[in-house]
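Here the complex is missing one protein chain, while the rest keep their positions.
Each chain gets a letter, A, B and C, in the order it is written, and its residues are counted from 1.
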């Protein structure tokens, strides 16, 4: 039988749960796109987005998804025939590299595998060896949404600049913006890309590129940049449509305004980060506890290298797929598939699942997700350690004091 | 700190969680109220409501809340100066009696307290003693939303009729309709009242009275019935406005149509009842487990007398209030107060809380609620038995097989 | 063919068009009904509603429609066997009288027909003749939604009180509250009833009774008042549920809050009234112009006796029904039927139609309605005077300067 006649709980690592308030903010007639309230609203969001990113640089809106922002960032800064250094810690940085190749950019990959963060020393070594400064940019993710590893963007930034190498430092914060600390300027990031559908709690369909003066300088070196991706007119538009290279994404913008109010004004960015950290730690505690029976592991072993936004879990016996099916079909919780952890058509693929815990999440949503996984383990007779839910609750109880 | 930036989970015993689909169905322009789709939609809902109640009798809509349906039922059937027998198993049947008094009706109460269901033998004895048939109606609740007791409406109906006494058998199903079995005709109920905001998952503001031919006969005996409550023109209207004694509650009706589809067509009434039973049993298992430390009890001791829609819990040390506060303010779960269990201004009032588990509920919502209570117990250092959440999950896992 | 794939325009005299903002404000999860934001919101609306009515007295919310507020007002003030004086200027005051009869109240009707307002002199004469003060209350409408007549509530109030007769002065403002000036205290009104679904722009399902100390005194004289209608506990509740005699109409209240903001804070009540007056005058100009061909008339001849909220129109040749059908089925405008102007089953009924122009209305909605009627006249080859739309526009243009 199904026990699901309630609100489906989406616990995939993006798109995340959209708050009712954001949906309501989007439930509006189409506005005038030439002047009036929409224009003012957009201009008012720019400082808010910059605050979110920790930058005094610029922010550009694109009607696109995350992959599109990768293309945008590269299109403005690296020409065909030039080279970028890709720091692989899962499929997402590698994917960015693949996009670069379709632009005619040469890529050089250092692959740290699916369970490790970037080894900064290797990067330093490589940069110091690049005497001709052939490497125009370094591509890395803060959080890999697939492996759930988190890289130390601050330390990497310090190390890169310490080498004296001029390469642009470009960071993907798709899953980390609005879920864990990011200080673009302080961390010496030149270009940062993100989307609206994870920490920002807006339906998919809008992306952002943040950039500093070094990035502007790289843009000026380009022979040409395609109209849609060119950030130059978007940064300093004379008319509203130039900010979007055409018609603006009216309803996404209305939703984003509401989400930014929730994050920056009502909850406060520090508290948002802390909340994500506590929930992540609660989830890790539960998984460790279940895993004591030897059938389930956190993909990232070192706690300080784990994302606060998504947790990637490995099982044996193809339990991952069974757990996901039970949660989705019987109970009403949608967990993430192990995207990028194995070939999606191989049986091994069913050994992975992910819990998305980003954005609009509170205690009952986290505990409802964990409780449902626990019920699945019992319903499916999958051996698991006892006390997982109480272990999670000890984390939450302690944090709440 | 607060850990609540997700969707608030309302776990009070009504109003219950309104499904997004029902809210969407209500997000409509005002319709024509004289003819056209609204009129057809309303007529189409009548057989559905009757199916829900298990009756071939009539159903009447009132724009009112639950208390209003009490007044409606009495206004059509019992005249000032006549007498009704009130079977108290908590504040709600007693409240119905209090309404009767404001209509000039004499009441006689048999009070079974706050932890027991109706003792059928006592009712038989009283009816058999009423040689002159002074008792015109018997008022009882199927589920008392305060105490969470459930009366055996079928057995009581058989017993009443077996005495040969002609009193109308009037049952309040405010919390039970759409959450646990009710077969009005088979159980020999003459008048049944309910509302839209619990098992029917629609925002508060509409009530229903179901009635059979014995009730119609009682109506015909009345000298007069006030315009608003009179069910005669509402049952057989010539124009739509007569069904509502004026303007219909357009948006509630649109919401109700969607909710009835969810219950009757998509999930199926049998499954709805089973789902509620499983969730109730899971909650009982958790409370029993927590309670092994001696600080918390289910109000109703006998499982077969407990509601499937709401669970009333007693604590010592005023823990109830503390738990409610933590869940609401820190975590995002709203639990019910112990309405009617003690004087709301007395310190003892803080020893009670209730979990509403009716309507639009699935596994993560139930387990999110229980998990949050468990976290509260830990955060507040309230002694409690271990394993409560896993006990609940064993119930759910077993049921799902 | 149909030319309707746009937003249906509802131009019936209630329910009126619900603003998108009000629908959005109602698109919310169910709230906690015991304490917190809902409770505070409700308390904050009471001074706003009183400002709307022009009173320092009290206001009571009922989950009901307009007919229910008639019953509420009478149930608190006039006992069975007592008498009220009904001043008929269309079906609505007469309907209030019919409700009184179902409460056992004796009614005496002075009927001024369907095209005239109250003749104050006749009322004075009758009151002066009532030496024993048998008349307990006088029932009258400010605007009759059927005939579209408007009574001079101020002058009538002065006249009643000048006779020295103590009868309560009870006024129905169903269509006039929030559409044209009403100053309850200054006009010496004792009890005023209205609903949420016309000038207040909220879906049908909630009504209001406003009352002063004379009305309170009448309540105290009553032997008993039924629980649901009794306004005494509702005026001074100890707990929130007492204000509603049970569960509050959560979503209607959220919608009303938004509507009151629109009226009182954003547009301003004076401007709301002026806007309604201008639109009414524009409509009258168009109808007069069409009517120069002898097939159509405004029901109320004297402009100063016409409502600003609704306009009732008479046709010959059963044109009214044909116009309504064309507007509804071909064009997308729903006009009001001639409710109460003739037997709904008689052919004559098709000679009437009404334009509702209350609430959420702006220039394109008014001119879209008039333009569509003009198109209907042409499509149906109904003789009509030329220049009607331009006549309406002269009114609007002049007012806008």
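Simple rule for what comes next: a contact is a pair of C-beta atoms (placed from the backbone, for glycine too) under 8 Å apart; a residue touches a chain by one contact, two chains touch by 3 or more.
Not measured: the values here are computed from a predicted model.
Asker: Which residue among C:37, C:113, C:303 or C:364 touches the omitted chain?
Answerer: From the options C:37, C:113, C:303 or C:364, the contact with the absent chain belongs to C:364.
Asker: Go through chain C and note every residue touching the omitted chain.
Answerer: Those residues of chain C that touch the unshown chain are 1-9, 17, 19-20, 27, 262, 267, 271-272, 274-275, 278-279, 326, 330-333, 360-372, 374-376, 378-379, 386-387, 389-390, 392-394, 396-401.
Asker: Touching the hidden chain in the full complex, which residues of chain A are there? Just list them.
Answerer: 7-8, 10, 12, 14-18, 23-24, 26-34, 63-68, 70-71, 75, 98-99, 102-104, 195, 197, 203-206, 224-228, 230, 239, 244-252, 328, 334, 337, 339, 344
Asker: Touching the hidden chain in the full complex, which residues of chain B are there? Just list them.
Answerer: Interface with the chain not displayed, on the chain B side: 20, 24, 27-29.
Everything that follows uses one rule, which is that only the chains that are shown with their structure count from here on.
Asker: As a quick test, compute the distance in whole Å between the mean CA positions of chain B and chain C.
Answerer: The computed centroid separation for chain B versus chain C comes out at 35 Å.
Asker: When the centre of a chain is set as the mean of its C-alpha atoms, what distance in Å lies between chain A and chain B?
Answerer: Distance between chain centres, rounded to whole Å: 45 Å.
Asker: I'd like to verify one number: the distance from the centre of chain A to the centre of chain C, where each centre is the average of its C-alpha atoms, in whole angstrom.
Answerer: 55
Asker: At least two partner chains per residue is the criterion; list those residues in chain C.
Answerer: 24, 27-29
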